[in-house]
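Encoded as structure tokens, the structure appears first; notes follow it.
A protein chain is absent from this complex, but the other protein chains hold their places.
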Amino acid sequence: MSPTNLHLFVLIVPLLSALVVNLFGRSWRQLIAPLVLGSLSFSLLGAIVVMGRVLNHGTISYTVGNWQPPFGIELVVDPLSAMMMVLVSVVALLASFSSLKSVEQELPGREAFFFTLYLILVAGLHGLIVTADAFNLYVLLEITSITTYGLVAMGRGRAALSSFNYIIMGTIGACFYLLGVGYIYILTGTLNMADIARILPTLNAPVATTTAIAFVLVGLWIKMAFFPLHTWLPNAYSQAPTGAGTLVAPLMTKVTVYLMVRVILTMYTPALVFTHDWVTKGVIWTAAFAILYGSCMALGQKDLRRMLTYIIIAEVGYMVGGVFLANANGLTGAVLHIVNDALMTLCLFLAVAAIIFRQGSVSLVSLQGIFHRMPITMAAFTLGALAMIGVPPTCGFFSKWYLILGGIDGNHWEFVIALVASSLINVVLFFRIIELAYFGSLADGEHHEHASAERHEAPWWMLKPLVITAVLLFVVGLSTGPLVNNIISLIVPAGF
Amino acid sequence: MKSLALFATLVTGALLLFGTKDFPAWGDPQSPASTYLSPVYIEQAVAQTHVPNIVTAVLGDYRGYDTMFETVVIYCAGIAVLSVLSRNRKDEE
Amino acid sequence: MRDINEHTPGEDLIIKAAVRLLVPFAQLFGLYVVVHGHYSPGGGFQGGVILGAAFIMLALAFDMKTSQQYMTIGVNAAFNNLGAAIFVGVGVLCALFGGLFLDYSALDKLIPLGPVEWRSFGIFLVEVGVGFTVMSIMVLLYWNLSSAGSMKEGL
Partner (left out) sequence: MEAFVAEIVAKYNYWIYVVLMMIGFYAMIGKRNLVKKLLGMNIFQTAIILFFVSTGVKKGGSIPIVDKYQALAGGIDAANFDNPLPHVLMLTAIVVGVSVTGVALSVLIRIHKEYGTLEENEILEKLSK
């Protein structure tokens, strides 16, 4: 295996092991854990090596089948995609420890199917990150979606209905994206992103270009659940099996945001997307509403997992707004927030998975006094909550700081106000839970007080990734400087 | 709800039709789609792959990476259907 | 449980005999479409669907059990994994032999046929993989959807 192929093996190894898991995991269940963990660890190591090479030697351009672009499919690993690859493999590996436990409990007998879909989803996400071909992106988008439909529908009760709504909305999104690509193809005759970026500004076809951009962006917005196209997300993510939630919730929306950044920067060039002032203004106002809507809806929820899904909607608003601020600070903040939000969401969902594993429910009532039963889990949850609020030196603070700076630079005070307001709402939100978890048993009377005395911590398989993620929140927060200087500043285009 | 759906449908359709304003006429041999990549495929594919059916050549080789994921998509569909419809071991008992 | 010998509409002597007669030809035609994809419209996906349709015809005319005598659930699982593994495996093999991923001409080092001829042959290998997967998944989809997941009793 020559080193030039390494970044492809990052996604091929999980794919191949998915086939093995499916074939042999049905009869020998003890094979599943080593295969999943082994392939995901290989992915992580490979991604780190690739990132080192990209940072030292510059962007890798790879042509599948040795056909020169635009005739063949090109894969590009620039510093941003290398960073995203590392992020995806870290999250997938950490989530898989917890999933292995919770799937054993929730879906006995179906582990092989679950982890086949899980590994293919990870492979699809890696593929999405590296591809530089507009149509290939559609195929991979559908791979990640189909696996997610399956994973969500494996849940109990309402999960099937939520999954069906997700299928309908997801297909509309993918079809809109495909229509946009079709329009681009008619205009330019090519599907390679860099080639499109080269040809598109030379064309004299403003109406068709605008339509194509609009459809591609709306398609991606549906996939990332940007307000008001978010309706499928809360049900789908909160009713999925816990093991699926820990992987899907941190990654799917963030990778789609990354794709939007990628499409805007390398396929359409910012000059074409940000031409109309009223469009950017409209998107930023929508993003501000999304942030406020997500935060307010989160306040009204009675279930912790459902509350977190509304926070995801608010976070999508942060990132889309940050990109459409169209200045260096906004873009930096948005890209940094992709990384941070993936880790914060992972931390919170891992904590939720641990609680569900022990007591089966995360409704707010059942969280009373949980601090005494599961101290380590709740300590990590608190750290995740602090990062979500944006307390320094956790990572959540730095990306929010950049976003606020970007809002001030661009004179978009509505965005700044929404950001600050949502941070305040998050304070209320999380401190209510932490208070409930710590003091809740005192107010509730004898029944719960008795239960709270027993320490009943989650198994180590779920605790270790949780603790590692909580530590990572600080590590990433403290390494914001190098991250911004070495990686993110490279992708900010010159005109910003 | 229905009127909202109708409105959304009409807006989408109108936008898509409006976008075709800049397109070349249907079947125009001089359109970018027919002059940029496709002549190269048609003229070079046989020399480069020895496959006279150019659709197969492009599907299997030039865009083989797409086709690989197409196979994975349908594989995923099978596994997803199996996993959605199969029941837990406990429920069966 | 329905009695298999009970006469129901659709389980007719003429239909059974016709399907019995038709299935080998359908399978042969499916193989032809897979193999002849280089020279005529066709290829792995189209041929795979025809091959799958042959099994679905058996399941429709007789019952699901009969079609599972010809392709058991285990064989089906083996086929769909094998097909996907052939495709990915060919790609990986190309990468291992010093080329780029899915660059079939790199396999020239394995068996010297000439790089261009290997591209043609590589496409064929890959199409066979697609055919296997599509055939088995189509049958699997039919079994599952018509029996609501039990894969025992259905249409």
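Letters A, B and C mark the chains in the order given here, with residues in each chain numbered from 1 onward.
In this section, a residue touches a chain if its C-beta (ideal position, glycine included) is under 8 Å from a C-beta of that chain, and two chains touch if they have at least 3 such contacts.
Please read all numbers here as calculations on a predicted model, not as lab measurements.
In terms of the touch definition stated at the top, the absent chain reaches A, B, C within the entire complex. Note on the undisplayed chain: of the listed residues A:Ala18, A:Leu178, A:Ile196 or A:Ala458, the one touching it is A:Leu178. Of the residues in subunit A, those that touch the hidden partner chain are 135, 138-139, 142, 145-146, 149-150, 153, 157-158, 160-161, 163-164, 167-168, 171-172, 174-175, 178-179, 182, 185-186, 191. On the side of subunit C, the interface with the absent chain consists of residues 39-41, 43, 45, 134, 141, 144-145, 148-149, using the contact rule stated above.
Those residues of subunit B that touch the chain absent from the view are 1-2, 5-6, 8-10, 12-13, 16-17, 20-21, 23, 25-29, 33-34, 37-39, 41-43, 45-47, 50, 52-55, 58-59, 63, 66-67, 70, 73-74, 76-78, 80-81, 84-85.
Just so we're on the same page, only the chains that are shown with their structure count from here on.
If the chains shown are joined wherever they touch, the resulting network links each chain directly to all the rest. More inter-chain C-beta contacts link the pair A-B than the other of A-C and A-B.
Remark: subunit B and subunit C have CA centroids separated by 21 Å (rounded to whole angstrom). Chain centres here are Cα means. That of subunit A falls 36 Å from that of subunit C. Work out the mean CA point of subunit A and of subunit B, and you get 25 Å between them.
Within subunit A, contacts with two or more other chains are made by residues 15, 22, 64-65.
Residue positions of subunit C with contacts to 2 or more other chains are 84, 88, 91, 101-102, 104.
If you check the complex, the residues on subunit A that touch subunit C are 1-2, 4-5, 8-9, 12, 15-16, 19, 22-23, 26, 62-66.
For subunit A in complex with subunit B, the touching residues are 15, 22, 64-65, 67, 70-73, 107-110, 113-114, 116-117, 120, 123-124, 127, 133, 135-136, 139-140, 142-143, 146-147, 149-150, 153-154, 160, 163, 179, 183, 185-190, 199, 204-212, 214-215.
On the subunit B side of its complex with subunit C, the touching residues are 47-53, 55-57, 59-61, 64-65, 67-68, 70-72, 74-75, 77-78, 81-82, 84-87.
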